[in-house]
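Only one protein chain is missing; all other protein chains are in place.
== chain A ==
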Amino acid sequence: MSAKESAIVQFDNVGLRYGTEREVLSNISFTLFPGRFYFLTGASGAGKTSLLKLLYLAQRPSRGGMRMFGTDVITMPRDELPGFRRRMGVVFQDFRLVDHLSAFDNVALPLRVSGVRERDLAGPVNDMLDWVGLGHRADARPATLSGGEQQRVAIARAVIARPEILVADEPTGNVDPEMALKLIRLFEALNRLGTTVVVATHDYQLIRKVPESLIMRLDKGTLSDPTGALRYPPKRAPSGVEA
């Protein structure tokens, strides 16, 4: 099997500019393989969120090629995008919970969009809320939750449908170290079930907690490869890496 065939995501010389500004991302080329755990690091403003937006199909690149799940997503007809988005779970940096829906309904949203029947979704949704420690807050509106609680709802929503690829933008930015670890364990559990995980963070403590992870580093809009994560076959990051 060639690298191209088994890749779940492939970026080829991708560039992104917002409006007529200079490029925020330049010459981004990388390949993600199924079942692996990736961290995306980089200073604030380096372009992590921008790269993830391309990945979860919220933004079109200004140039370059992108393939996901073996399909060219640049030339793909628009009405096929929803099917692709359903194969992904996304934790947005700003959570993006639906204001007027309860925590339960927010977490249930991806299942409902995918057509899961009501009687099949209550169990999994409640289990997931319990696990992120919000079982007692299932009926709460996002506005009445703390920042960390909102983040946990956002994570529960991203993983509930067991996506093929999970994209998380600073998913532990607002929680204490203990909860951060717990959430990383959730991602690992999902990863063991076969989900490819991409987590943007600048928390190196967190990266060290996942010894088998691969690291991508963004520096002012260009991608570097300190641990050989982007080579094929990818080299495993040495545990205790200092990037």
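By definition in this document, a residue touches a chain if its C-beta (ideal position, glycine included) is under 8 Å from a C-beta of that chain, and two chains touch if they have at least 3 such contacts; residues count from 1.
Definition applied: contacts and distances are computed from a predicted model.
For the omitted chain of this complex, the UniProt record lists the protein as "Cell division transport system permease protein", which is one of "Cell division transport system permease protein", "Acyl-CoA dehydrogenase", "Lipid-transfer protein" or "Sarcosine oxidase subunit alpha". The chain omitted from view is touched by exactly one of A:S6, A:S29, A:S114 or A:S146, namely A:S114. Shown as candidates are A:R63, A:R96 or A:K220; the residue that touches the absent chain is A:R96.
Among A:P124, A:G148 or A:G173, only A:P124 touches the chain left out of the display. One chain of the complex is left out; on chain A, the residues touching it are 56-60, 78-79, 81-88, 90, 92, 96-101, 105, 109-116, 118, 120, 123-124, 127-128, 130-131, 157, 159-162, 178, 181-182, 185-186, 189-190, 193.
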